[in-house]
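As you look at this complex, bear in mind that one protein chain is not there, while each of the others sits in place.
For reference, chains read A and B in written order, and residue numbers begin at 1 within each chain.
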Amino acid sequence: MSEPIVLQPDETFILNVGPQHPATHGVLRVKMTMDGEFIYNAETVIGYIHRMHEKMAENRTYAQYMPNLSRLDYLSAMAYCHGYVLAVEKAASIEVPERAEYIRAITVEMNRISSHLVWFGAFVMDLGGFSPLMYAFDDREQILDLLEAVTGSRLTYCYFRFGGLYNDVDDDFIEGTRRFIKRMRKSLKMYHKLVTTNVILMKRLIGIGPVSVDLCQRYGATGPVARGSGINYDVRRNEPYSVYPEFDFDIPVYNEGDSFARYKVRMEEMEQSLRIIEQGLDKLPDGPVNPEKKPKTIKLPAGDYYTAVEAGRGSFGIRIVSDGDKSPYRLKLRSPTYSNMHLFDEACRGMLIADALAFMGSLDLVIPEMDR
Amino acid sequence: MSLTLLNVLAAVIIAIAFVAANAAYLVWAERKGAGFIQRRPGPTENGPWGLLQPPVDGIKLMTKQLLIPGGVDKIIFVIAPVLAMFPSIVSFVTIPFSDTIVAHNINIGLLMIFVFGSMSAMALLMGGWSSRNKYSMISSVRAVSQAVAYEIPMLITAITVVMIAGSLDLMEIVHKQSGGFWHWNIWPFQKGLFNILMPASFLIFFICSLAETNRAPFDLGEAESELVAGYHTEYSSMGFGLFFMGEYANIVIGACLTTILFLGGWDCPFGLLPGVWWFIVKIYILIFTFIWIRWTFPRTTIYSLLNLSWKVLIPISLFNLLLTAGLLKVF
Partner (left out) sequence: MIIETVKDKLRDLFPAAAEPAVTEHQAEKPETAEAEIGVFDCSYAKRGYHLDVRLAPDQLLSAVGILFDHGFFIESITGVDWIKDGQLEAVYDFCRYDFDLCRIVVRTRTPRANPILPTITGIYSGASWHERETHDFFGIVFEGHPHLIPLLLPEDADFHPLLKDFKA
């Protein structure tokens, strides 16, 4: 499309995309004012799956609140639990044994791969290619089986405890994970051959949905959305936590800022996660996975605390305001999808509806995480 | 007199039966093919290998409530699916399956098929417009621009073949390609001419058949993920069933036409077992390719779709037409 299209604001109609729609990845409604196929204005309406997790936190103890975190972003639940336990451990000064830290990092990265596989399948399906979804889910089944054997859940993990883990990993898990790493590397090569180098896909994604650095800064976008626009920000590197400084991995950053850049960022993140898992398995120390002494009821000293971790979609932050009681006084969950989705309204003006949906898919939205 | 009439009637009924059986079992073939490509088995519950799935689906569709949403334009709403199915059935009457098996051969058979083919664009427009649904409207606008844009290269390449064969009669066209597969229209050498663009014509015709039947990667009309179901969103029960079967009947017609025009019809490559079996083999290979392509590629956008037709396919097919005309005139 060479010359700019002039939109006629007085000949528009309103099209509701959602809340029930195959492409919106959850209950999301976008009220688009359309001029033919072009979007003149878009207004996102959220809150269809708002469950008020922050109020629930005030009525539960710290340990009772753990399962809630997996239900926020069910696709990368492990990272959310990680953020929460890190926040509480930092504030309450609970020591974590090294073996537990390594296993936490390994399982979080496996969860990240599984979350990116769901994104990959659903995104390409939105664009019309139905088969990669099946292949991605086939690979994801291996991860889910491995994690189920250790944690007991397939999707909404509640594996971490304050100071350690619920369960130690056994040799089956380690062997299975090594086999999975080999299999996943072959699959990634196949995905690159089948999908990334596909002419139709490249035409659909290159140049679509440009996100500038200024837009990211004003909206607070993090994660692959920011890394696809040239911003080198990953909480694992910029603000290292847990045992990530021990691992040697790269953060993929692409400068173009379009949907194809975000796609490439996530595909490479999967490869880097495989590297982290491999190194984690090699360096896994022996030892206990729980500290010898743990306080029976967790009570954080009064004050407020902030912790950020890198979840599948960006920087997930938890702010705990405590007054010394066994429940938080206020718990704020900073969800990455919330900030990433917000820039859709401004960025999609003047786009075709098909391009806007490709853009939405490339932002990797998980609506329950946005609405909390 | 009455015997001929009975003959014609029988032939028409057989043609309709062939279309219906194909439309039904192509659904099964598509689902099995999709499953095979996607590492899963496809339908296996009803009957061995899921072969009873189409009749069961048909019964399900017929027993569903036929909803006509309030506020739709009733007459157009009801006619649209019929118009989607009707031209394909009628086109089958002129397609020759072999020297002797043809319902009723007309000497302008090709022209008749194209006439009826353009009527299916009307069905898309009527379905989308009368549904009183913004999604359907957008999708039918897209589908009609696509249908119009891709009919042109299709007609131009067909005219190229007609010029080589010298007749619009489908049986004539096949007869001109008989005698061994190097005479097929897909290869560059016809009658001692060396026309290098004939394989390109075959490809163009194939792509246009994909686009005319609204198959992926050109299925913007029913782009599931964007427009829910496009122009047939509001149809239920048999209305949807007719659109659905009409799409598969169109696929069979597209495959038959490609075979007749470019692959020699029922001509067999090695001179053995001539007749209808080779025709069936060829059209099913083409149909399998249709299915294969659908489950491999993502969808194009409307602008790249239209650009492909107007800026790439039409110039190439026009050039081929002029080249063929020049060669025929000179030699």
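The rule is short, and it goes like this: contacts are C-beta pairs under 8 Å (C-beta built on N, C-alpha and C of every residue); 3 or more make two chains touch, one makes a residue touch a chain.
All values reported here derive from a predicted model rather than from experimental measurement.
Remark: the absent chain touches shown chains A in the intact complex. Annotation: of A:R178, A:R275 or A:R330, A:R330 touches the absent chain (contact as defined above).
In the complete complex, the residue from A:Y62, A:Y80, A:Y191 or A:Y338 that touches the missing chain is A:Y338. Within the set A:L15, A:V169, A:C216 or A:L274, the residue that contacts the chain not displayed is A:C216.
In the full complex, the hidden chain is touched by chain A at residues 46-47, 50, 52, 54-55, 58, 87, 90-91, 216-221, 226, 231-233, 237-239, 301-308, 315, 317, 319, 321, 323, 329-330, 332, 334, 338-339, 342-343, 346, 371-372.
Quick note on the criterion: only the chains that are shown with their structure count from here on.
The centroid of the Cα atoms in chain A and the matching centroid in chain B are 44 Å apart. Those residues of chain B that touch chain A in the complex are listed here as 34, 37-40, 134-135, 138, 142, 216-217, 219-220, 223-226, 228, 295-304.
For chain A in complex with chain B, the touching residues are 1, 13, 15, 21-23, 37, 124-131, 133-135, 138, 194, 198, 200-201, 203-204, 352-355, 357.
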